[in-house]
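Heads up, one of the protein chains got dropped from this complex, but the rest are sitting where they should.
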Amino acid sequence: MRVGIVGGSGYTGGELVRLLLMHPEVEISIITSESYKGKMVKRVHPNLRGVTDLKFSGMDELDSYDLLCCGLPHGMTMERMPEFLEHADRVIDLSGDFRLRNPEDYQTWYGVEHPNPELLSEAVYGIPELHREEIRKARLVSGAGCLATSAILGLHPLAKEGLITGTAVIDSKVGSSATGAKSSRSTHHPERSGVVRSYKPTMHRHTAEMEQELGVDAAFSPHAVEMVRGILSTCHIFLDEPLEEKDVWGVYRSAYGDEPFIRIVKEKSGIYRYPEPKLLIGSNYCDIGFEREGRNNRLVVMSAIDNLMKGAAGQAVQCLNVMYGFEETLGLETIGLHPI
Amino acid sequence: MRVGIVGGSGYTGGELVRLLLMHPEVEISIITSESYKGKMVKRVHPNLRGVTDLKFSGMDELDSYDLLCCGLPHGMTMERMPEFLEHADRVIDLSGDFRLRNPEDYQTWYGVEHPNPELLSEAVYGIPELHREEIRKARLVSGAGCLATSAILGLHPLAKEGLITGTAVIDSKVGSSATGAKSSRSTHHPERSGVVRSYKPTMHRHTAEMEQELGVDAAFSPHAVEMVRGILSTCHIFLDEPLEEKDVWGVYRSAYGDEPFIRIVKEKSGIYRYPEPKLLIGSNYCDIGFEREGRNNRLVVMSAIDNLMKGAAGQAVQCLNVMYGFEETLGLETIGLHPI
Amino acid sequence: MRVGIVGGSGYTGGELVRLLLMHPEVEISIITSESYKGKMVKRVHPNLRGVTDLKFSGMDELDSYDLLCCGLPHGMTMERMPEFLEHADRVIDLSGDFRLRNPEDYQTWYGVEHPNPELLSEAVYGIPELHREEIRKARLVSGAGCLATSAILGLHPLAKEGLITGTAVIDSKVGSSATGAKSSRSTHHPERSGVVRSYKPTMHRHTAEMEQELGVDAAFSPHAVEMVRGILSTCHIFLDEPLEEKDVWGVYRSAYGDEPFIRIVKEKSGIYRYPEPKLLIGSNYCDIGFEREGRNNRLVVMSAIDNLMKGAAGQAVQCLNVMYGFEETLGLETIGLHPI
Partner (left out) sequence: MRVGIVGGSGYTGGELVRLLLMHPEVEISIITSESYKGKMVKRVHPNLRGVTDLKFSGMDELDSYDLLCCGLPHGMTMERMPEFLEHADRVIDLSGDFRLRNPEDYQTWYGVEHPNPELLSEAVYGIPELHREEIRKARLVSGAGCLATSAILGLHPLAKEGLITGTAVIDSKVGSSATGAKSSRSTHHPERSGVVRSYKPTMHRHTAEMEQELGVDAAFSPHAVEMVRGILSTCHIFLDEPLEEKDVWGVYRSAYGDEPFIRIVKEKSGIYRYPEPKLLIGSNYCDIGFEREGRNNRLVVMSAIDNLMKGAAGQAVQCLNVMYGFEETLGLETIGLHPI
């Protein structure tokens, strides 16, 4: 199938190029970048040296494709989506521009009026574990936010069973690649190295996605920590009823028993007893673990992903596989590295 | 004054040696280590090269001192405290052995019967901001746990005003030096580098100190992240009444207005708007910040320290200064480094 | 083909398991580990969760295989090789035990008398770019040292042309995984984090391999730096004749023009103008670059690899492919990740 990538110079775009180059059913027909138009893709993504000699095109060179994947910065796809839909039968958008169903949420969380609200109701939120059937038929799939993906996958089984009655506290730790490829004072190495930076302790935009998909109240605070790729979300839930750990096992098993990209990680010994993003670099897995504190009836759920894989480009390829009826793991079989 | 250090080969012991060597009123009379007995202190603490030619002694060489500081591993000081009190008028213990007032808490949290329960009631919990007057007169001061210090200092003003009515969720991020100087598989560099490791998501021992000192229910989960020194504790509190941020300012200012080692960090712009442990390496400050989320009446309190300074040796020297009537900042004036 | 892995619990062993699980022509028939016998392989290599349910066997359970790959610690394979050769038609050894052709070199560099000197003359040094034809026919292939591989591949084209007449200064920077899976004081995270540690500035054992394979005098000094995987070797060569850069290009192109795993990296602009190990994590490439300093007729050659891939397990699989007539890149197509 012929796939075009609009906005391929960022980190998500680059990861998508890497994955689609390895995908046996996909031919990348165009990669656009307004800033790097005419330059070799491998100049921007140096890991692709020796692998591809593709060049960046301009957006004005778009032709017709089976699928367009959009990796533009937030706010740019909102306006242009109707145009993109003329160039392709189906679109996967990796920005935040089509994640929320309710146009008013864009006012509240993004401070903008959405220019294409009718497309919002059509768009499907791109987490196959929650919306597989809708994705299969969707014309427009909206990639989920990276922090949102980790929290939603971690809590979805509990939320679905109505076990989260109070507010879920979600405390996330995230690597620097989630900020994107643009440098700034806050990502300058001497300032970013070794931090534990609470950069948006309240009102982070991904909260809206979490509440939309889980149907529960979310109190979310992300922290930038010293790593490039990876997210660990620690979710603190206070249960109404004293669920035993084996019951929690049951809930997760029934929700995720057949999921190819979910692993329940909960071991009695060893140093990787709980989910660890370090083990997932380059992999599309979401590792989920939990532990119950009996004294206060708290359930701690930990959920780890690679933000550029299951949190962005990997999940987009998973959606592509669902949309086109390929084996869901096709092109995503990479095993994580250890140690790394 | 003549000070002896019992157990000086670990990280806390080494930091104490460094600080006391710079303290104008202190003479270090002995440093013990059973493993390194007879060896130069600078062989174990290579930062002290060119600074001291002291050697480690054995515990059997203990004489009489004004003050003994104990840096032994947890569980060793419990038994020996009566003996140490014969060698010195006063003792500061940096282990966890005398932190809890209630002997039963040692059963619950440490799984041991405390051999000297009568000393537990005498011991004073070594956070001057909470117990300055008792520390001044104390014979036995027990250094606070590093994770506990960050959480307690962060929440104390709110707890004192009765503003924490529900369970406080405390999600901490901590550097590798908190594990101590002993190597293991979990601290092996290829395994520890770049992790976000939830190593004890429930029932961590420091919970007991937090609940004792704050008088509130604490739901605590620490995470090992990529740094050597430093702790950030993020505390999620749900307020009963809709406190405005200026009211919260008032609460913190009234509690800490004159404290030499507390800084309230809350700025509108810049990349260090909230507390950041990276800025505190080598410093005795505890930086505290907060932000309110109106929609769910959550207050996020962030508290940062250097675990070996305000979280251990620095706070011990602060206690020493209080105990002996010195200026509280004496020997602790080091300004943090930036960038680092 | 049926492959057995002897000594599969270390980092090289684990990487080999990961690669062979993805290799379409290989079936892993046994993985031994005396320490973890009976335990699941994924308990030791947690990246393999969900990928394999193999268990470790004891060495006493060895049967017959097409190929045995040995990942035992240095010094253990020397004695046992005759035994291993009874269990398999061919052997690839990843330790240092069969790398040197001259038995006396084992005295000089390893301080031991080699127990099987006759096998030394049979063993082929496992760098396909230098010994492809011998490897094709070899019964015993000895994996090259990781630091040696980077230096040898970097300098081989120059050495072959007789352009290195004086001593080559080789200054290498290496990640912590090269030390192996065993923890110690020197790899304890607080001690290893952020170092630039010159741990063996002279007489490092890999010098012997470099001199053997290049036929030049090598002055080698490795440094442990802050990374888990990766090696950059910077080689300083003083040329007798004033070779132009385009001549150097010619030398490298003629030596490596058709090599699937060598990339010449030398760009005029950008931040990855020269070889960078960070781009190679998980990849089998060796990136080589150079720059000439006219004023002193120095040629600086930089050579980067992933120590566990091209420096160990990846190169072993490359040798396997050569030995059995498979496509040389089979199972090694992974593209490096960026950013990481």
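Read from first to last, the chains carry the letters A, B and C; within each, the first residue is number 1.
Keep this in mind: a residue touches a chain if its C-beta (ideal position, glycine included) is under 8 Å from a C-beta of that chain, and two chains touch if they have at least 3 such contacts.
What you are looking at is a predicted structure, and each value in this text was computed from that prediction instead of being measured.
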(request) Check the options B:M1, B:M22 or B:M203 and report the residue that touches the missing chain. (result) B:M22
(message) Out of B:S177, B:T234, B:S303 or B:N321, which residue would touch the omitted chain in the full complex?
(response) B:S177
(request) Write down which of C:L232, C:V248, C:I264 or C:M323 is the residue touching the left-out chain. (result) C:L232
(request) Sort through A:G194, A:P222 or A:G331 and give me the one touching the missing partner chain. (result) A:G194
(message) I need the residue numbers on subunit C that touch the omitted chain, in ascending order.
(response) 167, 169, 171, 173, 185-186, 190-191, 193-199, 201-203, 217, 219, 221, 223, 225-227, 230, 232, 234, 236, 238, 271, 273-278, 289, 291-293, 295-296, 298, 300, 302, 304, 339-340
(message) Could you pull out which residues of subunit A are in touch with the chain that's been left out?
(response) 11, 175-177, 179, 181-185, 187-194, 228
(request) Could you list which residues of subunit B touch the chain missing from the display? (result) 11, 14, 18, 21-22, 43, 45-51, 176-177, 228-229, 263, 265, 267, 270, 272, 276, 279, 281-283, 285, 287, 333-340
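Please note the rule applied: only the chains that are shown with their structure count from here on.
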(request) Just grab the chain with the largest centre-to-centre distance to subunit C, centres being mean Cα coordinates. (result) B
(message) I need the chain pair with the most C-beta contacts, please.
(response) A-B
(message) Using mean CA coordinates as chain centres, what's the gap between subunit A and subunit B in Å?
(response) 38
(request) Any chance you could list the residues of subunit A touching two or more other chains? (result) 276, 339-340
